[in-house]
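Only one protein chain is missing; all other protein chains are in place.
Chain naming follows the written order as A and B, and within any one chain the residues start at number 1.
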Amino acid sequence: MTTSNNLYSDRRALGTVGQGFEAVRRQLDAFLLQDEGYSAQLAVYWKNELVVDLFGDNGSGSDEQGVTGVFSVSKGIGALVIALLIQRGLLDLDKPVAHYWEDFGYGGKTAITVRQLLSHQAGLLGTGTTFEQHEILESSKAAAKLARTVPQWHPGSMFGYHAITIGVFMEEIVRRVTGRELREIYEEEIRAPRQVDFYLGFPEAQEHRYRELSPMRPTIAQQAESYRGRVSSDTLGDLASNTLGNSHSLLAGQFSPNLREVRAAGPAAIGGVGSARGLAKVYAAAIGDVAGPRFLDEATVLKVTQQQAWGHDRVLDVDMCFGVVFAKSQPRADYGSYLAFGHDGAGGAIGFADPFHEIGFGYIPMPMQYPGGVDPKALVLTRTVRECIKRQLEA
Amino acid sequence: MTTSNNLYSDRRALGTVGQGFEAVRRQLDAFLLQDEGYSAQLAVYWKNELVVDLFGDNGSGSDEQGVTGVFSVSKGIGALVIALLIQRGLLDLDKPVAHYWEDFGYGGKTAITVRQLLSHQAGLLGTGTTFEQHEILESSKAAAKLARTVPQWHPGSMFGYHAITIGVFMEEIVRRVTGRELREIYEEEIRAPRQVDFYLGFPEAQEHRYRELSPMRPTIAQQAESYRGRVSSDTLGDLASNTLGNSHSLLAGQFSPNLREVRAAGPAAIGGVGSARGLAKVYAAAIGDVAGPRFLDEATVLKVTQQQAWGHDRVLDVDMCFGVVFAKSQPRADYGSYLAFGHDGAGGAIGFADPFHEIGFGYIPMPMQYPGGVDPKALVLTRTVRECIKRQLEA
Partner (left out) sequence: MTTSNNLYSDRRALGTVGQGFEAVRRQLDAFLLQDEGYSAQLAVYWKNELVVDLFGDNGSGSDEQGVTGVFSVSKGIGALVIALLIQRGLLDLDKPVAHYWEDFGYGGKTAITVRQLLSHQAGLLGTGTTFEQHEILESSKAAAKLARTVPQWHPGSMFGYHAITIGVFMEEIVRRVTGRELREIYEEEIRAPRQVDFYLGFPEAQEHRYRELSPMRPTIAQQAESYRGRVSSDTLGDLASNTLGNSHSLLAGQFSPNLREVRAAGPAAIGGVGSARGLAKVYAAAIGDVAGPRFLDEATVLKVTQQQAWGHDRVLDVDMCFGVVFAKSQPRADYGSYLAFGHDGAGGAIGFADPFHEIGFGYIPMPMQYPGGVDPKALVLTRTVRECIKRQLEA
């Protein structure tokens, strides 16, 4: 008699949870048991303390020291820099982009505000031809091209995920306003002072910690579902398909964080590298005193987390909800209160802060999880965390 | 051999219908026969005459003399006062709210117009903590708090039902513009001159007529459905759940019209008390000569009934359609022509005018009817009324 060990693992999550958060460990264990190919890092700060610090390693890379690429989770980290500029009065969401970046006014774009551009409303998905790698890694080049582009939709008539270009826009706006690079400000004013284990521009000295991302493992049924989705979404069409792809093409392509040059540059759209601990810490430090005083005040948090767009996203073909860059919690992907702000990524990772529940949250699964965007397991884990907090507050 | 009388009643509706409206009585009878726990008042004016005046009493309170609380149906009555101010040139929908109410400008709200605020577009569902009863009953207190609040969404990016606060806003705007209370203007200029049997501020002398509201009786399947709905709606989250609840919590809570202090104050959001006759009369009198000349002219009716928002309501999680305060007829709840204006309530009641069909309509079921919002039976009854009118016009 033989037993199969293909489906069920006997691994448990390693690491620690604080008192009252035992249910989080049990939930992660359950996920590990159900799928032996799955691993994950999970970290949660609550009231400025690290209360969950788990790594469930089934051998695919989520060991305690590992870091990896998290695609669009990076956008949230870039947005923390944008929030800093707003807090310092350097950037006004209601000013036209052209106020800061004169060339942007071309092609009927003079009235587009920073608010619209940074919430996927401007209709600038691309330029009609695929960007080359160097244009995104040195994004002033892509920015110059985009400045000459006419919006694909009349700004205000809808919104749709600017998968690549929103990073270009964040970086160019920071350049125009401060004369510096977004990644430098992140490094010097946010990351280094707090020793945050999440990088825009991954240092060579840390390379031994990088774990290669590997593609999703969808079932046959999921592949069929995904194929149907792709057919119906190829309408807005050719620009959208330039900026999006499936998990294999993301990893095989020129923008994969598995390429040293991509993660060395760390573009805000897709190039961040780090650990779940790093994600949880940076978000916790944004709204609480973690390794120093909180770096975003309440008024700034309200400004950048205020909902700017909600409903059917024409590019992603699912419901989305955006604040200023941040992907907000919403019925389809309910990860927190109406004040929560963060971003998920194509591989299933997510990082966010929830001022209402006073948490910073980081989660990175391995390999990339179907269907892309926040891993459904992460939503369950966020709910478990909220339930643990509720019980503690009631006790 | 025994027969069960649990499900089928032998009651018929009492009261009168005019010639050509017999089908309305038959339809109400059918509903009474199907459910012995159900009763209802139904009244319809057509061309300034009371053509339907029915009360189907299965013992739960809808006798001829009874009145009861109708929750959000009250909003439509408050809105009739708003319409009066517009008609008199005292209130301009396109002016910023801060023009009339200076403090309101706090927190990025200077540009919000009266039009947006009164059509659920401003993102001011609450203040993050539950209102206390006295803050709503003397709503200048709640208004002062709301003036200090930052909108939950960027005004214009979506709309969502302001279940409690739209009443506060109506009342505060009336205060700022006239120096008087909304309920006083309603009483003196609309209700008393026409002897309308619907009150914002229910008089002590009429207390013997008050019939207690009792909660819904959903089936197990309906309860399951409702529970699923609640889970998915807890995202925008904590503010929304402060302002909404299920039928038990509405009746048990501090804002229940079953509390004498609530119905004595008669807040425009949820505190009105009256009969179906009263509702039908006040709407008929708004658009026709009933107990005096019509009190709203055609131009004003067009202004307040013009659609301001339509589509998926993020708070209620169903499609809604709003004019200025009024909940308009729409595919999901089709009660009249594109010109119809009124409001339904959590217990299933509805009052409206339809200038196209020249009707005023009032309907109050007992007990509260699942699922909340306009009772599906009321929609059938409005259709029957329209069919009767069509036949009369063709005859």
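The working rule: a residue touches a chain if its C-beta (ideal position, glycine included) is under 8 Å from a C-beta of that chain, and two chains touch if they have at least 3 such contacts.
Please read all numbers here as calculations on a predicted model, not as lab measurements.
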> Among A:30, A:90 or A:150, which one is in touch with the chain left out?
Replying inline: A:150
>> For a quick check of understanding: of B:258, B:330 or B:392, which residue touches the chain that isn't displayed?
In response: B:330
> Where does subunit A touch the missing chain, residue by residue?
Replying inline: 107-108, 123, 150-154, 157-158, 232-240, 312, 314, 317
>> List every residue of subunit B that touches the chain not included in the displayed model.
In response: 115, 302-303, 306-311, 329-331, 334, 336-338, 356
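By definition in this document, only the chains that are shown with their structure count from here on.
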> How many degrees of rotation bring the Cα atoms of subunit A onto the matching Cα atoms of subunit B, given to the nearest 5?
Replying inline: 120
> CA centre of subunit A versus CA centre of subunit B: separation in Å?
Replying inline: 43
